[in-house]
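All protein chains but one are shown at their positions in the complex.
Labels run A and B following the written order; every chain starts at residue 1.
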Amino acid sequence: MTDATVPPAAARAPLSPGAARRRILMRRLWRHRSFRLGAVILLVIVLMALAAPLLSNGEPTKMNLRARFAPPSADFIFGADNFGRDIFTRVLYGARISLWIGFASAMLAAAGGALVGLASAWYRRLDGVIMRIMDALLAFPAILLAIGINAALGPQVSSVIIALAAAYVPRMARIVRAAALVVRELDYVDAARVSGASAGRIIFRHILPNCLAPLIVSLTFVFAYAILAEAALSFLGIGPPPPQPSWGNIIAEGRDYSVEAWWIMLFPGLAISLAALGTNLLGDGLRDVLDPRLKIEA
Amino acid sequence: MPRLIAFRIAQAIPVMFVVAVLTFLLMHMLPGDPATLIAGDMADQDAIAQVRRDLGLDRPVLAQLWLWITNLAQGDFGKSLMLNQPVAEAVWERLPVTLSLALVAFVITIPVGIVLGVVAAVWRDTWVDSAVMFLALIGVSVPNFWIAILSVILFSVTLGWLPSSGYVPMGTDFWRWLASLIQPATVLALFQIGYLARMTRSAMLDVLDQDYIRTARAKGVSPRKTILKHAFRNTLMQVVTVSGYILSLLIGGSVVIEQIFAMPGIGRLLVQAIMARDYPVVQGTMLMLGFAFVFINIVIDLIYAYVDPRVRYD
């Protein structure tokens, strides 16, 4: 019913079927209220992070002992911390690290999950072993897995990314495997196989594209989780090390002064919440439009 | 049913084996030489060699793995360096704290999350739905350690209603036990409440679309009873399947919450061990938690099998 009313004009427009479908999808996405709101929020945050040198004093680690614990004012709109560092500057620069960690680990998790899931769906003999390993990893909540891996790798940005990615690979692998198993049985895959296409070609040209919708949806939710998890790791002292600011470690440093100098921990927390909120809104929209049968986030 | 239990346990054994191998490998990914780290910065070559021999690190990896597995089979999870105590004992001592915290949070999460989800589904596309779903979205977007700090400032520092930290064992005084848990458990539950409310809503909407709901309406069943009897039971079935996941996440989340409220639980032990580079404790704790999660999944599967007639009678 709903599909029948998707503007017929778009379908008749002289476009390739793929491009027409993409246009219809984009239009439906943009009509989705939470997608629009989430996209705008995220875009603003990303732009502010990119423009950090222009918007702030450009020196997130510069101390200024005379400004110690300066409350929010015209000079320090988010206030200053125990070293007199400008919180606004630190939050903007922290966004760069936090968003990068979230983005990189979500992408890495998606890539790893896609590889594992596709391998498991295609090479049925590997499936048993791979899925048992994934089950074992899935038994752990992602945050604990990330803590464990990060404890082994040591506190650096790269190890946080690897730890978070590894923690979310099993979930992604499951989603891709389930989608791939369905596609695998379709006629055109058989046709490709009969016509002598190589396994790699079939997997990446025919199967993977059909697993993209659920993969993109869960990628979005993993991005939100990764931002929250990075903050938690930093807060526990096993994230990216100070003095480079990340949203999590600004809160951790401000915690001791949370009563007297509440602004130190308040603003980075708001930033995390807003980023996660925007991403979740975006993910809800993507799920509704791309993959309505996907019950809930990864 | 007994056959199902046996089957599920048999299925869990390879998973537990993989968990054990993975935790072993995790600690062997360590950059550098664990013996040097464990012996400490001040140790000389002899001391390091001694540590290496004590831990069996001078042997081939496979032999070490074999030792690790055989020790586990005998209930030996390793020995803590900082506490000078077996890991199993250290974890066991702290188990009641983490379990109390996670279970109280669980008891808060399940009814609140379900009710919110059902309410949103029943009044779908109205302001009630929007309001509830907005709250749920906030729940899954706000970092809980940050909320915890804000909550302490409000309820403990400013209002003085609740203790800001510490844990009172249930045996000492039930009410003080509950008072010490209510704030951390509620904060811990917020994310899961949001998650569960979102899941319940979509499960309920799915159920409300089913043909058997139309059948019930065609029979003249009132809207209230259609929801409470026909739709709710089927929704609950799907909630059971994620409840194990939720409990696991609550245990995982307690690592952070215990840190903020200075509660002497397993999570705190884990973080202290990481800071002190007490690798046997990190390894042993992860492993025991892994076993616990596998166990939770088995229990949930069995509960599901019991409540769903389609599984129960097969």
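By definition in this document, a residue touches a chain if its C-beta (ideal position, glycine included) is under 8 Å from a C-beta of that chain, and two chains touch if they have at least 3 such contacts.
The rule is short, and it goes like this: contacts and distances are computed from a predicted model.
Undergrad: Suppose you had to identify the omitted chain by its UniProt name; would it be "Cell division protein FtsX", "1,2-phenylacetyl-CoA epoxidase, subunit C", "Glutamyl-tRNA(Gln) amidotransferase subunit A" or "ATP-binding cassette domain-containing protein"?
TA: Record says "ATP-binding cassette domain-containing protein".
Undergrad: Touching the absent chain in the whole complex: find that residue among B:21, B:237 or B:298.
TA: Among B:21, B:237 or B:298, only B:237 touches the chain that is not shown.
Undergrad: Could you tell which one of B:216, B:239 or B:288 touches the chain left off the display?
TA: Result: among the candidates, B:216 touches the missing chain.
Undergrad: Could I get the residues of chain B that touch the absent chain, sorted low to high?
TA: Within chain B, the residues touching the omitted chain are 124-125, 210-212, 214-223, 229-230, 233-234, 237, 308-310, 313.
Rule of thumb we're sticking to: only the chains that are shown with their structure count from here on.
Undergrad: Compute the distance, rounded to whole Å, between the mean C-alpha positions of chain A and chain B.
TA: Using C-alpha averages as centres, the distance is 22 Å.
Undergrad: Quick one: in the complex, what on chain B touches chain A?
TA: 14-16, 18-19, 22-23, 26-27, 29-31, 137-138, 140-143, 145-146, 149-150, 152-153, 157, 195, 198-199, 202-203, 206, 248-249, 251-253, 255-256, 259, 270-271, 274-275, 282, 286, 289-290, 293-294, 297
Undergrad: Mind pulling up the chain A residues that touch chain B in the complex?
TA: 132-133, 135-137, 139-144, 147-149, 151-154, 224, 228, 231-232, 235-238, 248, 251, 255, 258-259, 262, 265-266, 269, 272-273, 276-277, 280-281, 284, 295-297
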